[in-house]
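And now, chain A:
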Amino acid sequence: MTITRRGAVGALAGAAMLVGSAGAAFAQDTIKVGVLHSLSGTMAISETTLKDTMLFLIEEQNKKGGLLGRKLEAVVVDPASNWPLFAEKARELISQHKVAAVFGCWTSVSRKSVLPVFKELNNILFYPVQYEGEESERNVFYTGAAPNQQAIPAVDYLAKEEKVQRWVLAGTDYVYPRTTNKILEAYLKSKGVKDEDILINYTPFGHADWQTIVADIKKFGSAGKKTAVVSTINGDANVPFYKELGNQGIKATDIPVVAFSVGEEELAGIDTKPLVGHLAAWNYFQSIDTPANKEFIAKWQAFKKNPKAVTNDPMEAHVIGFNMWVKAVEKVKSTDPDKVIDALPGTEAPNLTGGVSKMLANHHITKPVFIGEIKDNGQFDVVWKTEGLVPGDAWSKELDGSKDLVADWVEKKCGNFNTKTGKCGGA
Partner candidate 1 sequence: MISARLLGRTGTIFLAIVLAVAVLVPMSNLLLPVGSPLHVPDYMMPLLGKYLCYALLALSVDLVWGYAGILSLGHGAFFALGGYAMGMYLMRQIGTRGVYANPVLPDFMVFLNWKELPWYWWGFDHFPFAALMVLAAPGLLAFVFGWFAFRSRVTGVYLSIITQAMTFALLLAFFRNDMGFGGNNGLTDFKDILGFPVQAQGTRAALFALSALALAGGFLLCRFIVTSKLGKVLVAIRDAESRTRFIGYRVENYKLFVWTVSAMLAGLAGALYVPQVGIINPSEFAPANSIETVIWVAVGGRGTLAGAALGGVVVNAGKTWFTGMLPELWLFALGALFVLVTLFLPKGILGTFTEWWTGRRRPAVAEIEDEDGVARAIDSRGAPVPAE
Partner candidate 2 sequence: MQTTTTPSLLYLDAVSVVFDGFRALNNLSLAIDQHEMRAIIGPNGAGKTTMMDVITGKTRPTSGQASFEGGKYDLTKLDEASIAQLGIGRKFQTPTVFEMHTVEDNLRLALKADRRAVPTLFWRESRAERERVDSLLERIRLKDHRARKAAELSHGQKQWLEIGMLLAQEPKLLLVDEPAAGMTDQETADTADLLREIARTRAVVVVEHDMVFVRDLGVKVTCLHEGSVLAEGPLDQVSANERVIEVYLGR
Partner candidate 3 sequence: MLNVENVTLFYGAAQALRGVSIEAKPGEVTCVLGRNGVGKSSLMRAIVGHRPIASGAITFGGRDIARMKPYERARSGIAYVPQGREIFPLLTVRENLETGFAPLKRSERRVPDEVFDIFPVLKSMLNRRGGDLSGGQQQQLAIGRALTTRPKLLVLDEPTEGIQPSIIKDIGRAISFLRQRGDMAILLVEQYFDFARELADSFVLMERGEIVASGGRAELQGDDVRRRMAI
């Protein structure tokens, strides 16, 4: 028994070596996948994890035998949080490395920067981060949340469960918070919230001194009505913001803060004990208890060789996006972008929270929405979730400019079809 087992192990090892050398021999014939995430500069904080996620996914896929009988090969470049460099690197990935698809970008501006390149060179970008919507491009697949998959359910929850009547919309001054707040403002007003009960505040990137703003929030919140903060504060600025919140003693029971850009990764840098009860809205939390998620976390931590490595929503978006791409490629038996683009809508892939997400005709996907409360261990406790999955809207129904627009790349082959005029091409 033991002998046979040893023999088996040996044979396996031999086979593995053979496969390995075969892999080397056929190195020319790999399918290249571009990874376009900043590894240095301001965005490295968020994006390096996504680079690792892609390496992990590709390794896993190769363990399963690759794709179409070929190995996948990740091509990693560093666009260094520099937007023009994103475009340059995208061009390099597509033209020079001939990648089959690219997974990348975090900020909207980086996506905007590479868009023309993807259109011109006709390749595929999977974009994994929640964003402001108002876009649908043939070459881009949006696996992060659109505003209707994150912001609006969160506000609904606060209004219903916490009876919030007064709202602070605090954000970093860029397009995602601006748009989200615009949508939320319109939405809240449609629910009868008065002008004086909404406070909108914008801060620069990397804002570090939150004393005044937190004091203002406190002031705004002490007018007697139940108040909540909807935070679209981006990246680094969250840590000093939450530290200030904690120190000024704003408890979640007084003024809850719901954030759309704060996940497990961001919380890893903060002592969360003073923040227990503050909220985040995402389509995925690490703490969600499903077999798929448990397995994923275990493998991820093994891959990172760090038992404390956390997972987060954009990672899950890459998981879904990658699996969808794999399925689409397998379906059309080709990595030709045109074929894959056409095959992707309708493709389904299980997400990590127990459902099955589907790529829609507007190149967004269906996702469940969860509201989580921050726990003292830096994780989230899901306090609410949507029934079933919410389809992502490319164009917000709350905004004047886009309420008549729909994106449909299957029937109408158009990203901004105007239902009123019946024409493709905007308002």
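Definition applied: a residue touches a chain if its C-beta (ideal position, glycine included) is under 8 Å from a C-beta of that chain, and two chains touch if they have at least 3 such contacts; residues count from 1.
Inclusion criterion for the candidates: all candidates are chains of the complex that A comes from, given by their letters.
Quantities reported herein were computed from a predicted structural model and do not represent experimental measurements.
Peer 1: Number, please: which of 1, 2 or 3 touches chain A in the complex?
Peer 2: The single touching candidate among 1, 2 or 3 is 1.
Peer 1: Could you please specify the touching residues of chain A with respect to candidate 1 in the complex?
Peer 2: Of all residues in chain A, those touching candidate 1 are 39-40, 76-80, 82-85, 87-89, 91-92, 94-96, 107-109, 112-113, 115-117, 120, 134-135, 173-175, 178-179, 182, 202, 204-205, 399-402, 405, 415-416, 418, 425-427.
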